[in-house]
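One structure follows; several queries about it will come next.
Note that one protein chain is taken out, while the other chains of the complex remain in position.
A and B are the chain letters, set down in written order, and residue numbers restart from 1 in every chain.
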Amino acid sequence: MEQQSTTPVLELVDLVAGYRSRHGLLGRRNEVRAVAGVSLSVSAGETVCLVGESGCGKSTVARAVVSLLRPFSGEVRFDGRNVTGLKGRELKNLRRQVQLVFQDPYASLNPKMTVRELISEAWRIHPGIVEPDGWDAEVARLLERVGLNPGHAERYPHQFSGGQRQRISIARALAVRPRLIVCDEAVSALDVSIQAQVLTLLRELQRDLGVAYLFITHDLGVVRHFADRVAVMHLGSIVESGDTEQIYEHAEHPYTRALLSAAPSVEDWRDDAENGEIVLTGDVPSPLNPPPGCRFHTRCWKAQDRCRTEEPELLERGTGHPVACHFPATDPVAAM
Amino acid sequence: MSALLEVTDLVVAFGDVRAVRGVSFSLSEGETLAIVGESGSGKSLSSLAVLGLLPAQARVESGEIRWAGEDVSAMSERELRALRGEQLSMIFQDPLSALNPSLTVGYQIAEMFRRRRGLRRDEARRRAVEAMTEVGIPDAARRVGAYPHEFSGGMRQRVMIAMALALEPRLLIADEPTTALDVTVQAQILRLLRHRQREGLAMVIISHDLGVVARTARSVVVMYAGQAVESGTVADVYIAPAHPYTLGLLDASPSARDSNREIRPIDGYPPDITALPTGCAFHPRCPFARERCRTEEPDLREFAPGRSSACHYAEEVLARGAAVDHAGA
């Protein structure tokens, strides 16, 4: 599939989202900005990975993209059109374009529906995609497409293993023929051998159907093998983004470098354990009360006064790709 | 050299179903061994059996567990209690469920010193602060009075490690110690564990993550469907796996270090332990499988010094694996 236009399928423009909390019974309402101004784009047939640790706001981005959550401000654009706050028929039409695959295939499939019902539900909701007399054939085709036995259409989710259920979730997402699938930690709960199966399947589907992925994960190994482009998220904002190889080979942001250094990989037996390893000290600050200035400065070994007061913007700083750091790593990291 | 811990032909069963089917491993003083496998492989049960902490429905059907040459099954409940905690202790994946939510962290650590060492209350508390400081909990003197829910996941795991190491055991069993943690916090905990290793603590690390194993252990046992299918040093096994499952697992593991390698899945799904295939349990998923694999169950055999594989065609797998660069050797 060639990209036909230059307009990305999905564009996030300065997205601010999160939830409201209240202190005490009559206390003041408080906006918790889990996502504090994120801009991002995904082109047709492309895979963009949003990577970060728990609490960085990556799942909130996912929920905002699929309109499960209304952002406080900013825009979610689909094919160049702002879709935040859509309602009724327009929202329903948008649902045909964007689907979501959840992390936990045990929780995301209705336990009381058969596989056939789960998949054909899409056509019941959106009449016109497949006529009712073609449902059985189409369910069988989709099951086969995701590597499941088409004869198992009358089974219930609990009769399948975790990996198989995730395949059902994917078949279900494909049923509306979407152009973008948001995968929120979609392979994180699976065993390694099964995880590789699902990743391979997703890649095949992209090749054959031209679907784009916004792939949200904490696993830097998966990202390296799966992403075209990467955005690294930390406490609600993107600290660095670029082509996968650029990020992995020339990470500029101290947080990205720490993440990459911390990710265990099968090659690690070679390293003399702590050679050049960056181990951050302290905990991730709470998104309820983020630090002023650069949100990473409390754990950053390069932090200076400027970082404590001035929040760095995500800018191209002679680094080849955008990075949100006042002092991007042109110098080698001084091991701690 | 006599082993610190020696497990021979361990079989753990739930009723008629054998979840661990004849696993052997041994560990010397100060050594670190990893048991790696996917969910349902029996890796956790093997270590719980060592501690005598199997779930109520499970029991050790056969096999021998020796601690410093002494048969554990012959020990009295009193001796076992002394063994656990004093000589060997354990940390789990989820520290929150292993801590009592209604007692302060300091109290829970101090209680061990009071009960086991007979220390007075204030002395025990002082030692608790020391233990917390040693595992890198900042401001321990103040946080000793905090409750488990007031700690982050990483700090809770540090508390668990502090408790596990408080009585200076000779062996620590860590069951998926960093699985619930973020990457950067995981790195902190792994570093902490490595420091203890260097000070002479023996460890058994149970993990599904080949990367975590690579960072922490010197030797490894790979488990599949309740059996050990391969064992050897991490370097040997990762460079040249001698069992098709290990080979498949390495090929399937994504790596943040290496971009040239394609990840390749293992076909099929792990078997249901209540209905295992005949012959070799891995044969339905194995690219090397032949007729013999369908009928004859392979034993774990030592095909080279210090290296064992439970595959009829271990040498062939070894040759095939060595031709491809698996772990960036």
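Methods note: a residue touches a chain if its C-beta (ideal position, glycine included) is under 8 Å from a C-beta of that chain, and two chains touch if they have at least 3 such contacts.
Everything that follows uses one rule, which is that contacts and distances are computed from a predicted model.
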| item | value |
| --- | --- |
| Undepicted complex member, UniProt protein name, chosen from "ABC transporter permease", "TonB-dependent receptor plug domain-containing protein", "Putative tricarboxylic transport membrane protein" or "GXGXG domain-containing protein" | "ABC transporter permease" |
| Among the chains presented, those that the missing one touches | A |
| Touch with the omitted chain, as defined above, among A:R77, A:R96 or A:R116 | A:R96 |
| Listed residues A:S41, A:T60, A:S108 or A:T244, member touching the removed chain | A:S108 |
| Residues of chain A in contact with the chain not shown | 66-68, 91-92, 95-96, 98-100, 102, 104, 107-113, 121-122, 125-126, 158, 169, 172, 176 |
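Everything below uses one rule, namely that only the chains that are shown with their structure count from here on.
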| item | value |
| --- | --- |
| Residue ranges of chain A touching chain B (in the complex, touch as defined) | 53-54, 161, 163-164, 191-197, 199-200, 218-226, 244-245, 248, 258-270, 273-274, 277, 279-284 |
| Contact set on chain B toward chain A in their complex | 38-39, 138, 152, 154-155, 182-188, 190-191, 194, 208-212, 214-215, 234-235, 238, 248-259, 262-267, 269-270, 326-329 |
